[in-house]
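Scroll down for the structure; my scribbles are underneath it.
Heads up, one of the protein chains got dropped from this complex, but the rest are sitting where they should.
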Amino acid sequence: MLQISIYGGSGYAGGELLRILLGHPQVTIKEVTSRAYAGRFIHAAHPNLRQVSELKFIHPDELTECDVLFVALPNKVSMTLMPELKKKAQKIIDLGADFRLRDPAQFEDWYHTKHALPSMMSEFVYGIAELHRSAIQKASYIACGGCEATVSILSLYPLVKHGLIQNNIIIDAKMGSSQAGLSPTLSSHHPERSGVVRSYMPTGHRHTAEILQELSSHLLLDPSDKPQDDKPLDIAISATAIDMVRGILVTIHTTPREGLTEKDVWKAYRTEYGAEPFIRIVKERTGIYRYPEPKLLQGTNYCDIGFEMDTRSNRLVVIGAIDNLVKGTAGQAVQAMNIMCGFTETTGLEFIGLHPI
Amino acid sequence: MLQISIYGGSGYAGGELLRILLGHPQVTIKEVTSRAYAGRFIHAAHPNLRQVSELKFIHPDELTECDVLFVALPNKVSMTLMPELKKKAQKIIDLGADFRLRDPAQFEDWYHTKHALPSMMSEFVYGIAELHRSAIQKASYIACGGCEATVSILSLYPLVKHGLIQNNIIIDAKMGSSQAGLSPTLSSHHPERSGVVRSYMPTGHRHTAEILQELSSHLLLDPSDKPQDDKPLDIAISATAIDMVRGILVTIHTTPREGLTEKDVWKAYRTEYGAEPFIRIVKERTGIYRYPEPKLLQGTNYCDIGFEMDTRSNRLVVIGAIDNLVKGTAGQAVQAMNIMCGFTETTGLEFIGLHPI
Amino acid sequence: MLQISIYGGSGYAGGELLRILLGHPQVTIKEVTSRAYAGRFIHAAHPNLRQVSELKFIHPDELTECDVLFVALPNKVSMTLMPELKKKAQKIIDLGADFRLRDPAQFEDWYHTKHALPSMMSEFVYGIAELHRSAIQKASYIACGGCEATVSILSLYPLVKHGLIQNNIIIDAKMGSSQAGLSPTLSSHHPERSGVVRSYMPTGHRHTAEILQELSSHLLLDPSDKPQDDKPLDIAISATAIDMVRGILVTIHTTPREGLTEKDVWKAYRTEYGAEPFIRIVKERTGIYRYPEPKLLQGTNYCDIGFEMDTRSNRLVVIGAIDNLVKGTAGQAVQAMNIMCGFTETTGLEFIGLHPI
Partner (left out) sequence: MLQISIYGGSGYAGGELLRILLGHPQVTIKEVTSRAYAGRFIHAAHPNLRQVSELKFIHPDELTECDVLFVALPNKVSMTLMPELKKKAQKIIDLGADFRLRDPAQFEDWYHTKHALPSMMSEFVYGIAELHRSAIQKASYIACGGCEATVSILSLYPLVKHGLIQNNIIIDAKMGSSQAGLSPTLSSHHPERSGVVRSYMPTGHRHTAEILQELSSHLLLDPSDKPQDDKPLDIAISATAIDMVRGILVTIHTTPREGLTEKDVWKAYRTEYGAEPFIRIVKERTGIYRYPEPKLLQGTNYCDIGFEMDTRSNRLVVIGAIDNLVKGTAGQAVQAMNIMCGFTETTGLEFIGLHPI
């Protein structure tokens, strides 16, 4: 049995890691840290774990060595602790934002602070298995993708790689409330947050940087789209918070290269994802769930992707959905751990989702 | 007192007309028709009207003459009845889609049927007061805009008229369930509809035709955007149903003309809407309601509009919100009636909305 | 024009007072206080008031004299300020809990603190117009009922007064989130509060004291129910928070006196409430809104009451619904003001509610 520990286990990502790992037959959870809950049962923070485990939180200072350490901390914290954390485990999986980017300048540009440990940025592998499986196999350090970035990258990757779209990508993201974490604020206060369609970040979303990084390295846009050589990918995100707890849906507006057919799009997705256990192409002619629907993905590690060609307006609309806390965070982390440790990739991630819900 | 009647009064639009007109001090509701509810009190269909009115539905065949007739019927029905309805009233306000377009070919293209009364299409004035106030004053027949079209047109009109954006407009609409009317289907069944982020019309939305018609006549896009002379406006809509009953929010992704500043945008909106009683520009630096929010507009006739410049990606994101049943339907109709009949334009439409809600 | 001011205007009750009073044709809002928002527009706290009023909050210390002062403060605050506030206005309407009870011992028992101004407790009239209309007419000081107490008292009053039920009353209250005010806490945090059916107060609800006080003074329970002379009313409340912002529904489980018929119940309600403008008896044989439904009451001052006899189990189930912020707080206050000041009782409270919503 692999001994794993979680540094920062009282938040939503930590809770989801616990839920998944408690059901994982090849790991034992050795320690879980929390300053606020040290000494208390984990179900004090995560009520779904009642009677499921007698594990207690420990204070971060008490952390001992383990095989794999998961780190689930607020942005800009893990980069200051990483030198210490490296001493605790040979394999580290960071669920936060600090080591997702490889370029310190990009980090500073988007996070408005200098990176505390730029030398280590290149040691981390970006955690999306579908793009980096073989690198993850050999990696010691993983930086899981942001939830909004993960679903966007997965939705766009085959199109960009196969050169099917022009350099003009608009991501309209619909977000649940759990992605903002568990600190109550006026903006998360139920009477204010309930029923909203809140344009909380119409421009300037930080995940743009990750998406650019990941897609640019696979850049093979439509060659007739000349500017590609000179300028980076042209990607814009607008994020709208809606009345949902778990889940993200992205509606991605793209311009197809000339002559693109639906068949070409199917082919690109099948080529890249035909063997992927957690990616499903959802595009039905009938029924009410014809495209990806985040509510069906709650608790699952799936990324569902659909698309529609608009011949009138010459658009290719791509739709992607995930559970932000699973494929967008903790599930992605466990999938990466499974790969790193030589386990079956889907272990612990078998939950198939509920309907109706 | 003006005598008004409603043809088709048992649906959501009819109910909203009743709610507004029962509080209008200058009109009397003479008759309301419904096949299904003929002979029953109006509160049998509209429970909010309990104890508010003793009016009963009549069968459509019993309709007599009145001063203004509101018509609230499913698409493709009013065009077959209009010859008869014209005999009942000199002023008719149609809340359906049949007479919104002026071009029969466009109608056939988008509604997949020949128009039954093409000769009368040009007699109707499109009902958005902010664009057609003086025509409405003199009009006999009004066709109210579709709810999704109304908020999109109002959000874009100043930008298009002042030539501030390029010919490349993407409307990402988030829709409540009431816009689909009151017929239960599997797609409106609560266990299936609750919590969805359903891409129910990623492409091909019919309201595109209205938006093109209304904005094209004011077309003054950025002159440096050459293709404008040769091709029509390039507008695409993707519509996503979310867990909301009333309300629409549109996130409109546009490309600003070169050199456009935020000040230019403010100026265009102020020029066009500075004196408008039902349009508010919502763009705050602080607080949690920094952009338009449909939940605050429930029951009101406001159209709230906000925007954000994205300098990184060279975008202008415009955000518009309405209550689809008020400014998007019945409120727009009453506003038009007020103008046609020489009443103060805001009469009966004074409700300012609730918070929290 | 009457000059009114609001002491404590940035909370939900204050916002609702502003919404109602801004539309009241016989009053002018002179001042509104807020420590946190002093100097800012009222729409900074109440986004629905954008463009509706240019009023600004003032600091409480700047309050000057007015005709009627509304006080909307957290529990246990107004009792310490009342000596000062009395100097500002001859008429005071307190929306908080401090002066609802007439017995200082009861206050201490339920609020776990000694009352700061017991001498003034008897000067306040409990603000439910349907029970105390003539006292309110002559009153200088009004204490509005708690929201949960208001709907319970109104639902039960005719039954108790006419001796139709036995001394064994269970109130099962379903509550929206706005009743807890605007301070964010973990329990109001959207991911935690959304979708709950939270038994937040299964026993020990403070409003029990008000209900006992108000109903006991009208006590005329079934005389065959012997113990009534010796012991007080036997009332228990269990409160469950559900996923709703505005609104309360109480399901009241009672035991009818022997031989009670549905006709007797109708008669009692008609006798007491037949002429009441804000009380509706809702009990239909068909349709989907056969009993009171809080969502239809949002923004209205109605209290809807229904009931059902259960012959199998010898129960009389009574169902009451209100908007906690209107009839349960600010609307009740304005209704009382209208009575105190000789205005038409319904002025400013005409909103009839939305459907669908």
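Order of writing sets the labels: A, B and C. Residues in every chain begin at 1.
Operating definition for what follows: contacts are C-beta pairs under 8 Å (C-beta built on N, C-alpha and C of every residue); 3 or more make two chains touch, one makes a residue touch a chain.
Since the structure is predicted, the reported quantities are computational estimates derived from the model, not experimental observations.
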item: Residue among B:185, B:216, B:311 or B:346 touching the omitted chain; value: B:185
item: Identified contact with the non-displayed chain, of C:22, C:135 or C:242; value: C:242
item: Touching residue (missing chain; options A:106, A:298, A:313 or A:338); value: A:298
item: Chain C residues that touch the omitted chain in the full complex; value: 170, 172, 174, 186-187, 191-192, 195-199, 202-204, 208, 234-236, 238, 240, 242-244, 247, 249, 251, 253, 288-295, 306, 308-310, 312-315, 317, 319, 321, 356-357
item: Residue numbers in chain A that touch the chain omitted from display; value: 12, 15, 19, 22-23, 44, 46-52, 178, 182, 245-246, 280, 282, 287, 289, 293, 296, 298-299, 350-357
item: Interface residues of chain B (partner: the chain not displayed); value: 12, 176-178, 182-186, 188-195, 243, 245
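Throughout what follows, only the chains that are shown with their structure count from here on.
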item: Intercentroid distance (Cα basis), chain C paired with chain B, Å; value: 37
item: Separation of chain A from chain C, taking each centre as the mean of its C-alpha atoms, in whole Å; value: 46
item: Chain A-chain B separation of Cα centroids, rounded to whole Å; value: 38
item: Sequence positions of chain C contacting 2 or more other chains; value: 12, 178, 182, 245
